[in-house]
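Removed: one protein chain of the complex. Kept in place: all other protein chains.
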Amino acid sequence: MNAILIAICVIAGIGALAALALAIADKYLAVQEDPRIGLATAALPGANCGGCGFAGCADYARALVEGTAAPGACAPGGDAVNAELAKILGVAATATERRVALVKCGGTRSEAIRVGDYNGICDCAAAAATAGGDKGCRFGCLGYGACANVCPKHAIRIEDGLAVVDKRLCIGCGKCVSVCPRKLIELVPASATIHVLCNNPVRGPEVTKVCGVGCIGCHLCEKNAGGKEANHFTFNGFLAKVNYENPPTDAALADKCPRKCIREDAHFETGN
Amino acid sequence: MLPKQTAERYILSSSPHAHADASTSRIMLDVIIALLPALCCGVYFFGLRALILTGTCIAACLVTEGLCRLAMKRENTIGDLSAVVTGLLLALNLPPDLPVWMAAVGGVFAIGFAKQVFGGLGYNPFNPALSARAFMLISFTGAMTTWSSSAWTLSAGSTEAVTTATPLALIKKGAEGFDWSQAALIKDLFIGNVNGCIGEVSALALLIGAVYLLVRKVITWHIPVAFIGTVFLYAMFKGGVPPLVHVLSGGCVIGACFMATDYVTSPITAKGKLIFGCGCGLITMLIRTAPTGAYPEGVSFSILIMNALTPLINRFTQPKPFGKVKK
Amino acid sequence: MKTVQSAFKFHGGVHPQYNKDLAASKPIEAMPLPKQLVVSMSQHLGAPAKCLVKKGDAVAKGQLIGERNGFISANVHAPVAGTVAAVEPRMGPTGGWVDAVILDVAEDQSGASAFMPPLDWKSASREDLLARVNDAGICGMGGAGFPTVVKLSPPPDKHCEYLILNGAECEPYLTSDYRTMLERADRIRAGVEIMRKILNGPAVRIAVEANKPDAIAALEKAFADIEGNVEIVVLPVLYPQGSEKHQIYATVKRIVPEGALPIAVGCVVENVGTVAAIADAVEKGIPLIERVTTVSGDGVVEPKNVRAPVGTRYADLVAFCGGEKEGVRKVISGGPMMGFNVPNLEIPTTKTTSGLLFFTSARVFQYSSNACINCGRCVRAAQKMDVMDCIECGACSFGCPAYRDITQNCRRAKASIRAAAAAAKAKAAAANAKK
Partner (left out) sequence: MRYLIIIVGAVLVNNFVLNRFLGCCPFLGVSKKTETALGMSGAVVFVMTVASAVTWCLDHWLLAPLGLGYIHTLAFILVIASLVQFIDIAMKRFVPPLHAALGIFLPLITTNCAVLGVAELNCKNGTPFIESVLFSFAAALGFGFALVIFSGLREKLAWADPPRCFRGIAVALVTAGLLSLAFMGFNGLVKLPY
């Protein structure tokens, strides 16, 4: 009995001493940190995708609390996370529409010509720097997967020499947009269904020489979608572009495009 | 629809568009050629059995390499001959009387566990043949330290007790009164008329191979010279057994010229190679001369340990860029 | 004037097969004018020139059609008399699309040319000579195409002590510099005198690789009675001996600091062809409108050294050399170590096109990269370890037994570092603008 008591006392004594030392250390050596940084970091999805322009979620959280960034930049988190962040920071939330990446090229291996046999590292920028790339169209997707390699969600895959985005997995971080040497990836509203899959603004004859599905700027889509007043399409040189402020919804437009570059199936979705 | 292709397509690639007559398989072939004299010596001294063991090791390595690549669903790399080199080196480091199945297990370990686990050639941190040898030494200690009685023709001052021992085992035992400095002994050690592993006995044959590799610029002089030099100096300062006996016995020459110089597991720069070689020599002698040590020979272990240090050596011996101003 | 052996050898380097004998013995031949020329506005390193003509304009030979546009840029002149058929983007040898003047060559070339008045370099002022180099659109003809006027105007706090003439021509197959030294040694001498005057009398070192003894002899003859500190330095045969910084080390044993230009150690390096072009520009008033190009390789019927107007399409050039052989798989603009692959023969020559090589499948290796075996050959071949200082000489990839694309990876890394730096700069500028 006595032995047990001594043991208990000794252990308790050591414990009390240690606790005292730690308490003193905590008081005099502690580092102050804004608790909101921790809260904001926890609220963010932790994907560390960098889409907000910061080096990861923690970095963005710190910038938010320091006031150098505003909520609303987190694409993966969407509205729910942004509202949560606004609540933590005590500011009004701004709603954002979900955006997904779109590869504006339809030139698969069976549709667009290749002018050489590329032999080198499998990367679009490297291929583009080698004699301008092996694709006949100098605006088209090279298909060496630079976008797929940077995608944090593995939402891009290369099919038949062409990058395609998985609409369901894409978080709209925009990494692929900046890495593409041909600058043909764009973030578009997820709700839009009709897209122009071409990025070549030069004259028709030049386009048809290199690609079977390139836009020649015939304006037929505009005509079919209610003319210029309907404002569903804009044009850059000889290239049509969907006006994503006011996107068309008529599926028949795709069938009526003589070059088959207006498409409804621009994305794939997992599960389909 | 695909537009009509107008002209024949050219190959597009980045400069340089010329390439030296060098390839991985050519380098490996050179190593194999360089090891042939040693193999021939082994067969001459230990008989056909040495050849059977060598064949077994190479076959085991090749089969394992092929199966691993198949299982990993990657391209077959038997053609780069690196598995043949591993098998050959492993065989040359085995006692000639080892059971054949043990040699096969060693080959499987070398390729399976020391190489393909890491993704194949170029990624393994340790020399596969040496890893396998160390593994076998610990797993089959008896068989790995039993020596053939066919060779070892030491005449002067010998006793029956030494007929089945290697020179290094004798050194470890501290054979009193043995005259280490006799010329006949040095000659036997140099020619290979002693006991030991299949390929390590003849320093002459190994040096011929090493010279071939140096001439072909497959290896540089740094590691072999640093390795053997360190062993020599250590033995000289330690006294007792003549330094030349230490250099010529055991796996010192084959280790310094063929195992330590393995590209994948040794440092890149000349400075790094010198450090690597010195380290190998030092650890070898530490293990060899420790009176209580468990092993009479330390070459394989020393190279393995220095293999482990290679990334750090590389890190601290990065070359200075041409034109770089010292800050 | 004396000839000395180079005493300083840089570490590393490689020994490719030179194959210069294919075209070395062929004297420079002027080629008949093609029907059309494609004169790119980007003939040089730096910003493209500003186009001064439009569709339908008639131009005279030597007329200024592109104006220097920025500090690092150069003038472009009409190589022949003709009519502008179009001004539109065309692919250049490096794969980029730049505005080019498509010129229909006039059948009658006897009309007056728009050359500049000849200058006597002995009586002309330094400034006039420098202005002439600028007006004539001279840029480095060795490969990179750095505008010469920039090199010849060192910053006020720097003095040029050595003018180094680069006649190494270490690239395999190429012989255009070699033939120039052999046939136009007197023009090179005149150019040296002019440059010496512009640079306030530096010592001159002429660097030639030891495998060109007759070029050395021709230079010795031409320079025999020159005054002042002039030496021909015979370099050991080693690639990349022609690289500026290596040459400076091999001739005067100075090391150019990382990221700096040769003038930082008091040196100016100029290709021999460029020097001859300077002589023509000053003494005859001819702008840089033609150059010698080596057409060689096992895929061309008759290897030649051709003097062709700038803007000649590769197809015309090879037609003059008997055409392509069957089974050509690779066409290279420049040398095999640093040149650019081209996808078709519609691409025009520029002021920097030193060679055009055709290789059949017998010479072309199509490879797949294997795992690095850590052999260290690349490290031994290369001198630059900092990627931003990589000169893309290709020596590392050349000797790689695993056929890895080391040079291409360096090039990509450089591009991405530059892009990142530019992006950071833009971001900082935007942030500043916001404030």
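Order of writing sets the chain letters: A, B and C. Residues in each chain are counted from 1.
The criterion applied here is as follows: a residue touches a chain if its C-beta (ideal position, glycine included) is under 8 Å from a C-beta of that chain, and two chains touch if they have at least 3 such contacts.
Note that the coordinates shown come from a computational prediction; the quantities given were computed from them, not determined experimentally.
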Give the labels of the shown chains that the missing chain contacts, considering the complete complex.
-> A, B
Quick one: say which of B:S13, B:N195 or B:S302 touches the chain that got left out.
-> B:S302
Touching the left-out chain: which of B:I138, B:V211 or B:M236?
-> B:I138
Residues of subunit A in contact with the chain not shown | 3, 6-7, 10-11, 14-15, 18-19, 21-22, 25-26, 29-31
Even though one chain is not shown, subunit B touches it at residues 68, 71-72, 113-114, 116-120, 123, 125-126, 131, 134-135, 138, 283, 286-287, 290, 292-295, 298, 300-302, 304-305, 307-312, 315
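Assume only the chains that are shown with their structure count from here on.
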Contact-count maximum falls on chain pair B-C
Chain whose mean Cα position lies farthest from subunit A | B
Approximately how many whole Å separate the CA-defined centres of subunit A and subunit C?
-> 43
Subunit A and subunit B, separation of their C-alpha mean positions in angstrom | 51
Using the average of all C-alpha atoms in each chain as its centre, how far is it in Å between subunit B and subunit C?
-> 49
Could you tell me which residues belong to subunit B and also touch two or more other chains?
-> 9-14
Counting only residues that touch at least 2 other chains, which ones in subunit A make the list?
-> 115-117, 119-120, 126, 129-131, 134
Residues on subunit B engaged by subunit C in the complex (per definition of touch) | 7, 9-20, 22-24, 26-27, 77, 80, 82, 119-123, 263-266, 268-269, 318-325
The answer for subunit C against subunit A in the complex is residues 91, 94-97, 340-344, 366-367, 369, 405, 408-409, 411-412, 415-416
Provide the residue numbers of subunit C that touch subunit B in the complex, in ascending order.
-> 10-11, 14, 16-17, 172, 245, 255-258, 260, 328-332, 336-344, 357, 359, 364-367, 370-377, 379, 383-386, 389, 392, 394-395, 397-403, 405, 407-408, 411
